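Here the complex is missing one protein chain, while the rest keep their positions.
Up next, chain A:
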Amino acid sequence: MKGLGEKSTAYFCYLIVNVWWYLSCLMGILFAGLLSYEFFGSSHPNSIFGLTLPIKSDLITLKNPEQYEYLSTGPAKGMIDFDYILQHTPYAYITWAIFIAIAIALFLLGLYQLRNLLKSATNNTIFTGENVRRLKIIALLVFLVEPLEWLAYYLTIHFLGPASEIIAHGIGEFKLEMPLIGSDWTFLIGGLLLYTLAAVFEKGNEMYQELKLTV
């Protein structure tokens, strides 16, 4: 049996991702349970869940007007309590719960693929067709982050826009941010890099198959 010092880097990465995977599963189950509890259970004004929305800077006022001499306000974010949304627009709550469930499921799928990829690396069977498929799935999920983020904003506008009483009584107007058109290309570049890695793995798999048939 190998000692701890002789274990490969892939093994330690696998251990970390494995723990992360199980914790994420647990968190996912807890999250689903809490969302259901919020919906079916009694009212809890101090909910731990909320919908974060950007607030225009001109809507923010400082407590002491004298502070304007040396302080300026920028855009801030406010959180609408999910319980409040549930009471005023239950349909919005259900849609958000479904959306969050899908987002968590996609995250878990990506993490599961990464876990299996590292597991195969510990078994010295890294260049396989299955791993190429796994990498492509992870790349696709990374690509999906930005559109999903955009969809989240769209849902916010669609469901909370007409619910003017929430906006008036709560945090005021909010403006739509378009992350897809913004300057954050991290996920797009990340996805492309993963696709490149998948192509490298594809070639590696081809070479490995050739090596296996070399006498």
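What we mean here is this: a residue touches a chain if its C-beta (ideal position, glycine included) is under 8 Å from a C-beta of that chain, and two chains touch if they have at least 3 such contacts; residues count from 1.
Here is the rule we use: contacts and distances are computed from a predicted model.
Asker: There's a gap in the complex where one chain should be. From "MoaD/ThiS family protein", "Cobalt transporter", "Spermidine/putrescine import ATP-binding protein PotA" or "Helix-turn-helix transcriptional regulator", what does UniProt name that chain?
Answerer: UniProt lists the chain left out of the view as "Helix-turn-helix transcriptional regulator".
Asker: I need the residue numbers on chain A that touch the omitted chain, in ascending order.
Answerer: 209-210, 213-215
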